[in-house]
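Every protein chain of the complex appears in place save one, which is left out.
Let's turn to subunit A:
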Amino acid sequence: MASSDKAPDSMPVGDGSVPPGKPMTMGHQVVDKTAQMLQTLKPIKQMSQHVCTFAVYGHDMSRQIETHHYITRLNQDFLQCAVYDSDEPTARLIGVEYIVSDRILDTLPPDEQKLWHSHDHEVTSGMWMNPGVPEMNQRSELENMAHTYGKFWCTWQVDRGDKLPLGAPALMMSPQMVNMSVIKPELVRERDRKFKISTDEARKSRVNFPVSKPGNARVADYWMHTGKSFAVDIEQVEMKDLGGQKIPSI
C-alpha cells in the first residue's frame, strides 16, 4: 500500500503551498485563543531546548535535510524531540526523535539497536547547534549529547515535494564522516547564514569532547557496518477485532 522509499501517487498541484489550505478565519482564531487560555498544555511547556541539526534519509542518503528539534528531557538518560522543518511559526511537524544515552542503548537487543544512530560525529562536527545560546553555556549539555544515540522517524517528506504527510514513516540517519552521510557544504553554509552561527568554530571548540566508547556488540549505525539500510512498508492484513474473530482482508 505504501513504502517509505517509494514516491507517493500524485496530488493536485493547487497553488503550490505546503500544506494547501485557507488562512485561519478570525472566528476560528478566537475559539482557539479561548481554549488556549483555559488549558494548561503541560507537556508542551516542558520543552527546554531548540536544536538545529541535519539528518539524512536512511533509504537515500543523497537526501539531506535541516531539522529543528524541540526537546524535552525526561531524565538524565532520555530525551524526546518534536522535529520540524524550520524554526518559524509556519514550520511543518516532520517527525519525532528519541535520544538515549549510550548506557541505555547497550541494554537494547540488536534488532532494536539497528534502528538507532550515533550522535558523536553530529555533535563534534558542529552540526548540532542551539541557535541563540552561546557555545560555552551549552558545553556540558553538548558533552552529554555526544554520548547519545537517536531514533528518528520522519512522517512528512517535505523535501520530496509532498504537500501533505504521505506514505509510510521513514527511518532517518545521522550525519557521519563517511560517504554520502557527509552533509553537503552548501546546506551547512545556508544554515549558518540564517542563524548567524559558525559550524566551523563550533567544531574547533568541540574537538576534545570525549566520545562514546562502543560497547562490545553495538549495532547502531547499521548501514556503516553492513552497507544496508531500512525502508518501512505499510501492508494490508487481517484486523484483529473485538469479537476475537478475524475480519478477512479484502
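The rule is short, and it goes like this: a contact is a pair of C-beta atoms (placed from the backbone, for glycine too) under 8 Å apart; a residue touches a chain by one contact, two chains touch by 3 or more; residues count from 1.
Heads up, the rule we're going with is that contacts and distances are computed from a predicted model.
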item	value
Hidden chain of the complex, named as in its UniProt record, picked from "Oil body-associated protein 1A", "Brix domain-containing protein", "1-aminocyclopropane-1-carboxylate synthase" or "Trafficking protein particle complex subunit 2-like protein"	"Oil body-associated protein 1A"
Sites on subunit A contacted by the missing partner chain, in the whole complex	1-3, 5, 8-12, 14, 19-25, 28, 31-36, 38-50, 59-62, 68, 70, 72-78, 80-82, 84, 86-93, 95-96, 98, 100-101, 104, 107-108, 112, 125, 130-133, 137-138, 140-141, 144, 151, 153, 155-156, 164-169, 177-180, 182-183, 185, 223, 227-242, 247, 249-250
